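Supplied in structure tokens, the structure appears directly below.
Every protein chain except one is present and positioned as in the full complex.
And then subunit A:
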Amino acid sequence: ATNKLQSRIFKEGLPYILRCRRSFATDVPKITTHYTIHPRDKDSRWKDVNMERFGDDVDVVIVGGGPSGLSAAIKLKQLANAQEKELRVCVLEKASELGGHTLSGACLEPRALNELFPNWKDMGAPVKQEVTSEQFYFLTKSLRIPVPLLPGMPIKNHGNYIIRTGNFVRWLGEQAESLGVELYPGYAASEVLYHKDGSVKGVATNDVGIAKDGSPKETFQRGMEFSAKVTMFAEGCHGHLSKTLFQKFDLRKNCQTQTYGIGLKELWEVDPALHVPGRVEHTVGWPLSKDVYGGSFIYHLAEDAPLVSVGFVVGLDYRNPYLNPFQELQVFKTHPAIVKLFKNGKRIAYGARALNEGGFQSIPKLTFPGGCLIGCSPGFLNVPKVKGIHNAMKSGMVAAEAVFETLTDEDKVSKSETAGLDPVSYEEKIRDSWVWSELKSVRNVRPSFHNPIGMYGGLAYTGVVYYLLRGREPITLSHGAPDYARLKPATECKPIKYPKPDGVVTFDLLSSVALTGTNHDHDEPPHLTLRDDSVPMARNFAVFDGPEQRFCPAGVYEYVETEDGRGHRFQINAQNCIHCKTCDIKDPSQNINWVCPQGGGGPAYNGM
């Protein structure tokens, strides 16, 4: 044990100390100017600024206009309209249009949709492409080996639909509006509001008109406060407000750490001769080594053009800081059995988002005084199925039932210990639902990959134990250390050399980022805040050779040479950010805190 510690001190500590000396010698330039790190009440530039906020009272405010948030809103209104009760439901969404920040494969299991709108087929839902055939492959550098899908394997897709999730979200928004939900896209919830008794009072939207250096501009305006009896947080994977709630209410006390993956996706128009509408393909293996969890998906869907959705997921528990998930997607496309699909095609979209992999073991406490968590914010993604939308929607619907009960039960309301109401019955309802049993049965698949033979062990576990026992095994495997603690120092790892893009099948990062349509106000404080501006150089660069440069799918982070050529400095290109949240998850120093930029900024995905 002492040997290991000594080795760590030498490998991590020494470079850290050496860098510290250098970074104290050359002043660390101020990078972070955001008021969450430099509070405005102590900032003289804000002395005379009126910080009053306009407020509105609603019954329920929902943070996030994605599948779970909109399903919850719709369900609330369906219940209220059926009982002829007035209910003011507001949905806040940081993207300028619904679906603008939505990105997913996706193969939708229509289970939740069938419950929400039994006649969705007649309602013009953009859920049309049935899965017609599927295959699972194991890839080596030159071979693509089909793996038989036995009945009952989680990855089977019979009865599911290939959808463009952004378009599906837009359609859900239209249904919500026609039911009387108030939708406010372009406005980000940036602060949780609390009653004096510590319960959640609601949220406040972002301020506008703050300059890059943190000072107020002429156009400065305060955000707006939404006070609600119950606030539902539907921010998706690793939401920034949900992150504060986990701490505030200790919601993760009795669950394991959440683990994540990053999913990168491209949309392609392909040669009609190679297009097989309804085809679903998944692969594992090459180009990832056995120690890295991940794989690809290729979905063919027929729209106005022959479209293919191709994507790659990499588990964020990877250990080599030289791994570059974006490059892995590019390399994957060059596999001899796959490249021909893209050779004559045209790439029309690109994007990326972090996703939950913790599953059952990582589900936190879901309710607290004044609100609850739904969708991927707590995390209901079924990892071996590679599906989360149906569970996210169902969690929203089930939570809506609990919230509606709580709001309309005068007894509960008057007896509530706090001003913000706690929809406690949500926990019981979700445990009684198919979401719970589904997640429980696959709980050991993902953690089974943490074994000496990595992927092979995981596949063996799934193929044998899961196949036979369907989750009835008495043990529950643990995830182990959190993702951010998994990186090995750069000196212990081999740099990975990725090929240069050819501009036909593979592309460079910056032209990919341009395709996302992402943009932020050039004159606002960077929303990628650092708790300590000196840590990137002192630790991330010194020990791990700056892994942010490689795991960010948008080129936000760079270590650029200083003008005198003697060293490097950390640079944040905040305008490129596509709101994937990977940096907040994977930063080995947990120094990066992603906060919400001004509403309306971020990617402009179109049916991703």
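What we mean here is this: a contact is a pair of C-beta atoms (placed from the backbone, for glycine too) under 8 Å apart; a residue touches a chain by one contact, two chains touch by 3 or more; residues count from 1.
Assume contacts and distances are computed from a predicted model.
Visitor: The complex lacks one chain in this depiction; which UniProt name from "Electron transfer flavoprotein subunit beta", "T-complex protein 1 subunit epsilon", "Cytosolic Fe-S cluster assembly factor NUBP2" or "AP-3 complex subunit delta" does that chain carry?
Guide: "Electron transfer flavoprotein subunit beta"
Visitor: Touching the left-out chain: which of A:397, A:435 or A:515?
Guide: Touching the chain that is not displayed is residue A:515.
Visitor: Would you mind spotting which of A:348, A:413 or A:469 touches the chain that isn't drawn?
Guide: Touches the omitted chain: A:348.
Visitor: Taking the entire complex into account, which one of A:224, A:302, A:339 or A:496 touches the absent chain?
Guide: A:224
Visitor: I'm checking contacts with the chain that's been left out. Which of A:143, A:305, A:337 or A:510 qualifies?
Guide: The single option touching the absent chain is A:305.
Visitor: When the complex is taken as a whole, what residues of subunit A touch the one chain not shown?
Guide: Against the left-out chain, subunit A lists 54, 56, 96-97, 99-100, 166-167, 170, 184, 187, 205, 208-209, 217-219, 221, 223-224, 269, 304-305, 348, 514-515, 517-519, 598, 604, 606-607.
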